[in-house]
Every structure is written in C-alpha cells, then in structure tokens.
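See structure below.
As you look at this complex, bear in mind that one protein chain is not there, while each of the others sits in place.
Up next is chain A:
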Amino acid sequence: MNKLLKGAIAGAAGVALLLGGAGTFALWNDAAVVSGGTIATGTLAIAKSGTATWTDISPGVANGTTFDPATQKIVPGDKVKLTQKVVLSTTGKNLKASFGFDPASVTTDSALASVLNYNLTATPVVTAGSAAVTANGANTYTITPGSDATTTVDVTFTVEFLDTTGTTGQSVASAADLSKLAFTLAQIRP
C-alpha cells in the first residue's frame, strides 16, 4: 500500500470518528419526580344581601322610627341610619382584609361639608366559624377569616347633621348623595 493511500485512510477514519459523535457529551445527570400535591387560591369578595333600610335615630325620636329620604328632610341635631347586610367571602391561609367605605362614593353639598358627619359600623352575624370583625380606626374594620367561607355582616352608615348657627345648610336638596355608596373590602398582609 503506498503512503498516499495510508494517509488518506487515516484522515478519513479520523473524520469518520468525529462525524460519528453526533450526540452531545455532558456530565452525568438524572431526575426524580416529586408529587407536591395541588395548590389552590383563596377568595376575597363582598356582596350586598337584601335591600337597605333607613331609621331615624335622632335624639328624642322613638326607637325604630323609620326615615324616608325621599319625603323627609334632616335638620341640625338629626341622625339617620342606613342599614345593609353584606356577605364577605374570605378564605386563605394568610388572608386578612380591611373593611370600610369609599369616601369618594359619597357626595356632600359644599354648604354642609363641615356639618355633616358620617359613621360606619360593622357587626358580624356570629357563628362558630365566622370571621372576626374588629374596629381599626375611624370607619374601618379588620376582617380575620374563620373556618366559614362566608360571613354575613350587618353594616350601618349613619348621617349626622351637627349643630350649626343661623340657617347654615338649610333647604339643600342633595345634602348627602348616597346613591353610589360603596362598601369596600381590601386585602392587607398579616
């Protein structure tokens, strides 16, 4: 066999060896499957239940006296109360929420800005697993879920006409516009 042919074979063989390594070369690796179960998300929602009712709780007025904002008008010293049930849906291991009302959802006439006072209360219908509702500052409550997925809360929104002088704020047709009143529920971190 002449040398030229030997060199060609060696070269070809070398190339063939290189071409034959079409797979990737890497360090050892392995995998194991872990069954981690299923993670689900909780809930946070608020919905009204039933219709709102008005009561006149002014000093000197008999308990349970109704108030009709369509036909009756408030004067200094009057206090009228709107009552509405809401249902809070609250589930989640670390869920906590703040309940209140959106001040921007109430429109107060400028003539009464300093003499109309608003107050919100929230009282849960207590069951074994109902959420805890605790006051946290003016018109704000902290909601801590219990074992129940939902909790019914009796909410009251009071409009008080403070004492004033002269004829301040009289004959105002839209003194407090509550037609778009919004109760809010916002998650807070523990």
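The rule we apply is simple: contacts are C-beta pairs under 8 Å (C-beta built on N, C-alpha and C of every residue); 3 or more make two chains touch, one makes a residue touch a chain; residues count from 1.
Note that in this section contacts and distances are computed from a predicted model.
Enquirer: Name the omitted chain as UniProt records it, choosing among "SusC/RagA family TonB-linked outer membrane protein", "1,2-phenylacetyl-CoA epoxidase subunit A", "SipW-cognate class signal peptide" or "Oligopeptide/dipeptide ABC transporter ATP-binding protein".
Expert: Matching "SusC/RagA family TonB-linked outer membrane protein", "1,2-phenylacetyl-CoA epoxidase subunit A", "SipW-cognate class signal peptide" or "Oligopeptide/dipeptide ABC transporter ATP-binding protein" to the record, the invisible chain is "SipW-cognate class signal peptide".
Enquirer: Using the touch definition up top, pick the residue from A:124, A:145 or A:169 that touches the left-out chain.
Expert: A:169
Enquirer: Of the residues in chain A, which ones touch the absent chain?
Expert: 44-48, 52, 54, 58-61, 69-70, 73-77, 80, 82, 84, 86, 97, 102, 105, 112, 157, 159, 161, 167, 169-189
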